[in-house]
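Complex shown without one protein chain; remaining protein chains in place.
Which chain is which? They are A and B, in the order written, and residues in each are numbered from 1.
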Amino acid sequence: RSGEMAKLAQIIDNEVFRAYATYTTIVLLKMMLMSLITAYFRITRKAFVNPEDTASFGKGESAKKYLRTDPDVERVRRGHLNDLENIVPFLGIGLLYALSGPELSTALLHFRIFTGARILHTCAYLIPLPQPGRGLSWAVGYAVTISMAYKVLKTGLYL
Amino acid sequence: RSGEMAKLAQIIDNEVFRAYATYTTIVLLKMMLMSLITAYFRITRKAFVNPEDTASFGKGESAKKYLRTDPDVERVRRGHLNDLENIVPFLGIGLLYALSGPELSTALLHFRIFTGARILHTCAYLIPLPQPGRGLSWAVGYAVTISMAYKVLKTGLYL
Partner (left out) sequence: RSGEMAKLAQIIDNEVFRAYATYTTIVLLKMMLMSLITAYFRITRKAFVNPEDTASFGKGESAKKYLRTDPDVERVRRGHLNDLENIVPFLGIGLLYALSGPELSTALLHFRIFTGARILHTCAYLIPLPQPGRGLSWAVGYAVTISMAYKVLKTGLYL
């Protein structure tokens, strides 16, 4: 058993894989932060979607008026969904890329730019920054993922 | 080639990794169940969103009235989206955590609590249970993921 553990430890000790693990964790934590921001806006804007969430405001009409959409809440939710749409491909393609034997410096460049772009995207969405701020930060993360996908398919294509 | 297979088999034979595989599969199957529940409510409540889905109810106005939202359908869909938002981080961070060499008992504790919390969350959403039932089950799964992320970054940080 300790031999197996050692083998797993060797994978996680690989520098490219450690870099993947670090940046993936950071970018997933950033995505998870969107849940907290949504909750914060729902509570401060008093804008809920489930009747059971407004029970503490009383019963009947007095509580029902808080079952409404709020522009700030919807904005955070759109940012969260955009994270899902873009971070899921990074999670999968990034893992395969990390296992495809890239140069450490090249891999770091990909992971760092993607992570920076997604953090910028969230800021651009929430502040909000004028366009093309959000569009560009989205496109940079998208291009990084395409570049990693190209490396994966070039290295290991097996149809 | 059989040597490679043996090496892969060693990874999957590792007990922590097998536990990760088991609980991840369970929690992903649970998430997939939401699709069936959505379909069940769409059909029994006759509440569809795509015009082509109501073609069997006839043409024109007789079919159009089934293009509507239904509170039960929307509730399941919110539960499904919440699953995506929380299970995707578990999928990624959990894998990296399983490869970071945790104690088997500690890892099992994390995986079991997360899985239980997400099953409870779904029940709380669908029944629905009064708050803070849903909120607490969400928070427990969230905290478990943060704890695993902390272990991953502590073990393998490479910026």
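Everything that follows uses one rule, which is that a residue touches a chain if its C-beta (ideal position, glycine included) is under 8 Å from a C-beta of that chain, and two chains touch if they have at least 3 such contacts.
The shown structure was predicted, so the numbers you read here are calculated from the model rather than taken from an experiment.
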Check: Touching the left-out chain: which of B:32, B:127, B:146 or B:159?
Finding: B:32
Notebook entry, point to check: Per the definition of touch given earlier, which of A:49, A:63 or A:88 contacts the omitted chain?
Noted result: A:88
Margin query: Need a quick check: the contact residues on subunit A for the chain that isn't drawn.
Written below: 7, 10-11, 13-15, 17, 75, 78, 81, 84-86, 88-89, 91-93, 95-96, 99-101, 128-131, 134, 142, 145-146, 149, 152-153, 155-159
Next item on the list: Name every residue on subunit B in touch with the hidden partner chain.
Entry: 1, 3-5, 7-9, 11-13, 15, 18-19, 21-22, 24-25, 28-29, 31-32, 34-35, 49-50, 52-53, 55-56, 80-81, 84, 87-88, 91, 95
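Throughout what follows, only the chains that are shown with their structure count from here on.
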Item checked: Chain centre separation in whole Å, for subunit B relative to subunit A (CA means) -> 16
